[in-house]
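In this view, the complex is presented without one of its protein chains, the others remaining in place.
Order as written gives the chain letters A and B; numbering starts at 1 within each chain.
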Amino acid sequence: MEGLWKGIIEPPLSGRNSKPRTVGITMLIDKGLSPMETENLLENTAPYIDFLKLTFGTAALYQADVLKRKLEIAAHQNVVVYPGGTFFEIAYWQSKIAPFFSKLTELGFKWVEISDGTIQLSPAQRRQVISMALQTGFKVITEVGKKDPEKQPDELSLIKMIKNDLETGVSWVIIEARESGQGIGIFDSQGGVIEEKLNCFKEGVPQEKIIWEAPLKKQQVKLINEFGTNVNLGNIPPGEALALEALRLGFRSDTWRVG
Amino acid sequence: MEGLWKGIIEPPLSGRNSKPRTVGITMLIDKGLSPMETENLLENTAPYIDFLKLTFGTAALYQADVLKRKLEIAAHQNVVVYPGGTFFEIAYWQSKIAPFFSKLTELGFKWVEISDGTIQLSPAQRRQVISMALQTGFKVITEVGKKDPEKQPDELSLIKMIKNDLETGVSWVIIEARESGQGIGIFDSQGGVIEEKLNCFKEGVPQEKIIWEAPLKKQQVKLINEFGTNVNLGNIPPGEALALEALRLGFRSDTWRVG
Partner (left out) sequence: MEGLWKGIIEPPLSGRNSKPRTVGITMLIDKGLSPMETENLLENTAPYIDFLKLTFGTAALYQADVLKRKLEIAAHQNVVVYPGGTFFEIAYWQSKIAPFFSKLTELGFKWVEISDGTIQLSPAQRRQVISMALQTGFKVITEVGKKDPEKQPDELSLIKMIKNDLETGVSWVIIEARESGQGIGIFDSQGGVIEEKLNCFKEGVPQEKIIWEAPLKKQQVKLINEFGTNVNLGNIPPGEALALEALRLGFRSDTWRVG
């Protein structure tokens, strides 16, 4: 809101952090934007985007030169690109963590996501692999929660895991909601927030270290109204980047409280 | 349909108006297309698009040079870009209408939308601000209907408001359906048309002056089958522009009446 409308229109919600920021993160779910699509997207949304997650194992499907150009374009706009947790899990499952980290470094990635959405990691294994990533020089985001809702741990277990991860040195912890945001984590089968589950995460974990996957607008509205303009949100569809920023700033009726 | 297929294929629905047109308007909901995305979109859809609405308050989120280039690209393709009604409402609520109109003029906007989807405007206030916009040199589109369905006036009140707006000199009146098109205006919670509500708008208002927000395909189909190829439609997702034109021309089974 600097410049163009300064002195004329004020955002109805105030206090939004600017980049670089440690609170108020927006992470987009990137299902394969090409370098040109990335450049076009960031042309007017870069100030509002912190991370592009190459979701699932899509990082495996780029050709070398295409990926290189994409990373350069994002870096030029101060947007971090990182590979999704499933790709890490496959590397772990194939016992290839060392060469995996090594290749990521060579490709220019500076952040990794560590998760056990599909595989099983004991607390010790989880701590070990996080430490290994940190020692290799990566900044680390972890994710808690299972892809299969039937295998989902209870909230107390997840909170314990979040605390352990933060103590081990990760930057943020994502709460899993997949691409759909339905029937998973704190969301019911229609994507509505389950209040009891949400409440569990309100105490005992530092909110500024949580990134909520919230692909649906009604979820973004609920979390902004609950935690404020600078709640960390992830798995945002790229085409929603500016719409989300409008929600964060109260430029949409859903978060604009009139009188 | 001139040129390429002339003399070979005729559109199953005939009578579609070409640009510039006053009936048969297509207005897209634009949630933040960058200049390059706008150029790419319009490359083969410009003949089918009349308006790009910078929806919600997203007009606030562009950087000056980016917005300037976007407006130039659209103007070059004879497509009008205008800021959504919520942005006007925030300016009104902040008592900044004069500098708001002034800045819009400076930026090159020629159309504004005036609405009270979130704020309250008395009939006199509504007339006053429309008149002010017209006197400033804008062409005006208004919108009737509330964002919050619980605050929605009855159909007779809306029709009265439409008539008043038209008498005051606005070009078209939009009937609100938001981005979702669900549980709002003439649409039920599944996005289906509520026949009784639709019927209320069939008499007493000039159809050529109404723009129906109809983001969902089944709504577009229903309204085309009800009012014909040149019904004015709005809040069309940009990726649906060509698909909508196919519906308007009968190039899709839903509007093509065989034998």
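We take it that a contact is a pair of C-beta atoms (placed from the backbone, for glycine too) under 8 Å apart; a residue touches a chain by one contact, two chains touch by 3 or more.
Please read these numbers as outputs of a predicted model, since none were measured by experiment.
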Open item on the list: Going by the contact rule already stated, which one of A:T26, A:N44 or A:T58 would touch the omitted chain in the full complex?
Closed with: A:T58
Open item on the list: For the chain left out of this view, which of B:S102, B:S157 or B:S253 touches it?
Closed with: B:S253
Task: Where the unshown chain meets chain B, residue by residue - done: 1, 3-5, 7-12, 39-45, 47-48, 217, 239-243, 245-246, 249-254, 256, 258
Task: Hidden partner interface residues of chain A, rising order - done: 31-32, 34-37, 40, 55-58, 60-64, 66-67, 70, 86-87, 90-91, 93-94, 96, 99-100, 103, 107, 117-119, 147-148, 179
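Here is the rule we use: only the chains that are shown with their structure count from here on.
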- [ ] Using only the C-alpha atoms, find the rotation that maps chain A onto chain B and quote its angle between 0 and 180 degrees, to the nearest 5.
- [x] 120
Task: Distance between chain centroids, defined by C-alpha means - chain A, chain B (Å) - done: 34
